[in-house]
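Reading through the structure tokens given below for one structure.
With one protein chain removed, the remaining protein chains of the complex are shown where they sit.
Residue numbering begins at 1 within each chain, and the chains themselves are lettered A and B in the order written.
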Amino acid sequence: MIELYILLILMIIGSIIALEVRDLLSSVILVGTVGVCLSIGFIMLKAPDLAMTQLIVEILLVIILIRATISKDVRFISSKREFGIFIVVIGGLAVFINLAEEVVKNLPIFGKPIMWVSQTYLNNALMSKEAVNIVSKISLDYRVFDTFGAMIALFTAVIGVLAIGRQRSRKKD
Amino acid sequence: MHIEKRKYYFDQSKGMGIIVKTITRLTVGIVFLYGINMALKGHLTPGGGFAGGGMIALALLSLILAFGKEAAIKNINRKRITMIATWAMIMFLFLGFMGLMGGNLFSTDFSNTDSRFALLGDNIMPLFNIAICFLVGSGIYTIFITLIMLRVRKGEDK
Partner (left out) sequence: MIYLLCFVLFGVGIYGLLVKKNIIKLIMSMMISSYAVHIFLIASGFRWHGRTPVLDATNTMQKIAMVDPMPQTLVLISIIVSAAFISLLCVVAIRLFQLFGTFDITKIKEKIKN
């Protein structure tokens, strides 16, 4: 699956550059590019629902981030880099990747999944008489509480944005 | 009066240039309709309520970006959109409890006939998709309206 390797390496390079560039507008655009690469990765892994949703959400988040960084006195960062914490974090990440290699050896081989839970859902969905899109059927019938919780979280975030971004008008006393 | 109604169209100080405004007028309706199509057929094709609601929000958002904020927010202002969001949440809750009345768990399907590929067959999933579409679309649009009205410069708050 060599296209997936190339895509992941492009995402890693893009995200490293996005965090190091001093211009804020360029780094926001680079994060948008990483999101589009992720959407292509979802198509390669046979998940079209997610590719559409990820693309739409990515466009919205880039517009919101650009709105926060567009004014002139905020675009360029000029700060010195501290060397000590940089070395410590890179060392910690090297240890993390070493330990991750142990974990990766025990996961199932890429391409042969163990479908313990999903096999039951697939059997039930094939036997019931109204399921065509199985992802929709799982998310709205067998796992509807997860969707409900997600709607509550989205609604709470909307109320939070309305509460923080409120402009009050001063009344003259 | 005819010229006054079109004053936002030729005014280049509000919003973007005239090419952008013309193209936006032509494509906003198509994007909006495609979003509703994807949300209503969420049980047949990939997509579902989340992607459909996001596309509706994107269509309304491109109106704000192309025509400036005064002309676009005049009709679809904050009160109406928050009202749509709350009604969508109430509809979702109501649909869930309707499943409880049949004796099953929270919103399980209860249909017997084999009407799989129909648009509004015997099942409850299109109604869920409609509620999710309204909620996601109006929620994201509310977030964006609040950000547009907020000014970024230092000292210009309140």
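Quick note on the criterion: contacts are C-beta pairs under 8 Å (C-beta built on N, C-alpha and C of every residue); 3 or more make two chains touch, one makes a residue touch a chain.
Computed from a predicted structure; not experimentally measured.
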Contacts of subunit A with the absent chain, listed as residue ranges: 1, 4-5, 8-9, 11-12, 15-16, 18-19, 24, 27-28, 31, 34-35, 38, 41-42, 45-50, 53-54, 57, 60-61, 64-65, 67-69, 74, 77, 79, 85-86, 89-90, 93, 96-97, 100-101, 104, 107-108, 110-113, 115, 117-118, 121-122, 126, 131-135, 138-139, 143, 146-147, 150, 153-154, 157-158, 160-161, 164-165
Touching residues (missing chain, whole complex) on subunit B: 45-46, 48, 50, 116-117, 136, 139-140, 143, 146-147, 150-157
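Criterion: only the chains that are shown with their structure count from here on.
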Distance between the centres, which are taken as Cα means, of subunit B and subunit A, whole angstrom: 22
Parts of subunit A lying in touch with subunit B, wherever the complex brings them together: 48-49, 52-53, 56-57, 59-60, 63-64, 67-68, 70-71, 74, 128-133, 135-137, 139-141, 144-145, 147-148, 151, 154-155, 157-158, 161-162, 165, 167-170
Parts of subunit B lying in touch with subunit A, wherever the complex brings them together: 38, 42-48, 50-51, 54-55, 57-58, 61, 82, 85, 89, 92, 96, 106-109, 111-117, 121-123, 125, 128-129, 132, 135-136, 139-140, 142-144, 146-150, 152-153, 157-158
